[in-house]
Structures are given as structure tokens and as C-alpha cells.
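Here's the structure, in C-alpha cells; my notes come after.
Every protein chain except one is present and positioned as in the full complex.
Right after this comes chain A.
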Amino acid sequence: MDVLKIATAGSVDDGKSTLIGRILYDTKSLTSDKLEAIEKTSKSKGYDYLDFSLATDGLVAEREQGITIDVAHIYFSTAKKSYIIADTPGHVEYTRNMVTGASTSQAAIILIDARKGVIEQTNRHFFINNLLRIKDVVVAINKMDLVDYSEETYNAIKADFEELMAKRDYQDQKITFIPVSALKGDNVVNKTDKMSWYTGPTLLDHFEALDRKDIFNVGTPRFPVQYVIRPKTDEHHDFRGFAGKVYGGELSVGDEVVALPSQTRSKIKDIYFYDKKYQTASRRSSVTITLEDEINISRGDMLVRAEDLPTIDKQFTATISWMDSNKLTPGKKYVVQHGVNKVLAKVDNIHHKINPDYSGIDTDVEGLGMNDIAQVTFKLNKPIFYDKFKDHRTNGSFILIDTQTNSTVGAGFIS
């Protein structure tokens, strides 16, 4: 059984919280005390239906304004899978939350109100999911009950969306259209008899059917060293283990590896997970590796297979998503955190802004404001070891940290 993390995107009033509430309700994931609380609050607000958004909007300000402000994580499981839904707000001003939610997700739901069809917001939601290279996207056309479950309406929206798909950068992204009514529960978890013209799976069935190859990319193994373990006890006197997480592929005992940046070669001697030795360290496992030779490695260094070197460079160009109210301008310095490695970076050049609604680029740019997406070149004070984002989702991404406020102010995807 796997964990599948799904990011959701929808505009205000598209019914995103209702959809999530519906999934929880129909999979019997809402406990009776939570359901009771929802019933109580719905009633006190004078609603004659259950307001499922109350299950997800956790902050006082959210409940007051009836909107979702921050990414919330919602958990449920079926016999097949464990699910985490990242409920990301869809307002224009909260693009950063969508990028954040999508960055840790393997699948996404884009919600469209059947009465409104594809709107400017839809373009943005799709753009971000495509930029983040989410492998599996469901376009859920919601509120079908309000358009008389019309096949014609569904087909028209689908055709509009397909026009957008032609413009996308990441063409291999798999996209599935599903007509639903979150309020009535049609095609969310349970099949409906109201749309006999639709023969595809329900939303949940679609996700249940995904397996590992549908959601994960296979790349080359990268092992950024997080921490060096030196117990200095009598029993483990000479133990020098490199602790970290394996990304993109597998590493095995006997593999010839190169330590970066020193470019020293060695072989993997042992792979430990806790006190047990293993022959292979699988993708995303947090292991401790020892080497045949004693070489100098510290946090931020990287072990890679000798035949599979990443790019080692003191500059790179990336698509960045700016998330701060202070502007990014050429010449400014930031900390680039690339995995567990940190280097100082200077903005060398902002090439152009990319309009996330697919309306083109803007080359006359002086600086970047909150929610801008742009192509930027950075110069670094030390080389980093990176892959292109399209080849390696982990080793091709980074965050930007403001040196004054220490805040995370942007995310980048190396081109």
C-alpha cells in the first residue's frame, strides 16, 4: 500500500471543500464526533444541507470569511491506499500555496464549475500543475447537477480545456476528465445513474487504479549527505556513516560512487537502515551508507554513481515562483537551498516573466512581485550539483531564502 498525495486546485466557490468533504463522507472517513460538529455548525448557520467545508477550513479567519487561506492536509485511506489531500486555496493571491501543495504531490485535481467552464483561474491551476510536472491530473467538472447533467456542457468544457493542453510544456502529463457533483455525490466515490453517457471511472476509482509507475519518475540515484554519523563508542569506534535519503533511483552495495564536490571515488561498503544491513537502498529510503575508503565528506556533499554525474556549476537558469511581498531584483543576494545544501546566490538576470494564464511572456521586467513566475539566472558562490527539473524532480529544484528575514521567498525549477 502506498501513500498518494493529491493537490487540489479550484477557484472560490467551485466547491473544492465540498468535494473533499464528500470524499471523506462517502469513504466513511469522517468520525461521528466530526460529523456531529459539522451538523451542529451547519444548522446554526441556517443551512439545509451539510456544509462539508467546515471539515477542512481549520482557521478562525477561514470559517469567518468562508474561504480557504492556507494549505490544509487531509488524511483518509481505503483498503488499497493511504491518501493525503493537500487542500490549496485557489485565489489569485495565493499562487504560492498552490505551488507549495503541488511540490509534494504526485497527482492533482483541477476543479471546474460546470456553469462557468474554463476561466482564467483554470489556466493558472493547469499551468502550475504542469510546471511542477505532476504526472496525473484529473479535471473534475463539478456542479453537474446545476446544468441538468448535460453531456453537451461537459463536452464543451472538455474541448475548451483541450485547447489549453496543446499549449502545455510537459506534454506527457496524463489528463482525465470526470463529470461530478460534489454536493450530490455523483461520480466522486460512488457511480451515479444520472450520467449514463459517462462510462469512465469515478474520481476515487481513478486514483485507486494508479500504481507506482503512473505517479513516480524513474531517474538516476542521487544521495545528498544530510548528516555524518560518528558514534565514537568502543563498539563502533571506526564507524563513519553518511546519513541521507536516496532520490531518483536505487543504490547498492559495491556500487562505484563519486563524492561531490571533491570528485573522490569509492565503493559502497554497507547500507544500513537502523541496525540492519541491506543489499540495496531503494528510492526515498532514509539510510546510512559507509564507504570502502576513508574520504572527507560532510553535509551538503553528494554521492552519485560514477557513470552518472550531474551538472556541477556555479550558475544556473531556472523558472522560479516568487512568494514574497518584497521584490526580487537583479543584483540581490539570496540563499539557495538545493536539497540539504545551501549556497549564496546573486540574481544575475531576469530574462522574462511568464504569464501563468498561457497569455505569453513579458520581457520588460525590473523585478518580481508576489506570485510572479519568471525565468532567472543565478550566480553562486560555490558550485552545486544539479540535474534539470524535467530529468530529476528532486535534484532539479531549490528554494530561495531571504538573508534578512530567513523566510522562504521562492521556489525554483532548473531549466
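Convention: a residue touches a chain if its C-beta (ideal position, glycine included) is under 8 Å from a C-beta of that chain, and two chains touch if they have at least 3 such contacts; residues count from 1.
Quick note on the criterion: contacts and distances are computed from a predicted model.
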item	value
Choices "Sigma-70 family RNA polymerase sigma factor", "Threonine dehydrogenase", "Putative tricarboxylic transport membrane protein" or "Sulfate adenylyltransferase subunit 2" - which one is the UniProt name of the chain not shown	"Sulfate adenylyltransferase subunit 2"
Identified contact with the non-displayed chain, of A:6, A:19, A:50 or A:72	A:72
Touch with the omitted chain, as defined above, among A:275, A:294 or A:307	A:275
Residues of chain A (touch criterion as defined above) contacting the omitted chain	1-3, 31-34, 37, 41, 55-61, 63, 69-75, 77, 81-82, 84, 96-97, 99-100, 103-104, 226-227, 229-233, 235-236, 239, 241, 243-245, 271-275, 278-286, 288, 299, 323, 335, 337, 339-340, 393-394, 397-399, 401, 406-408, 411
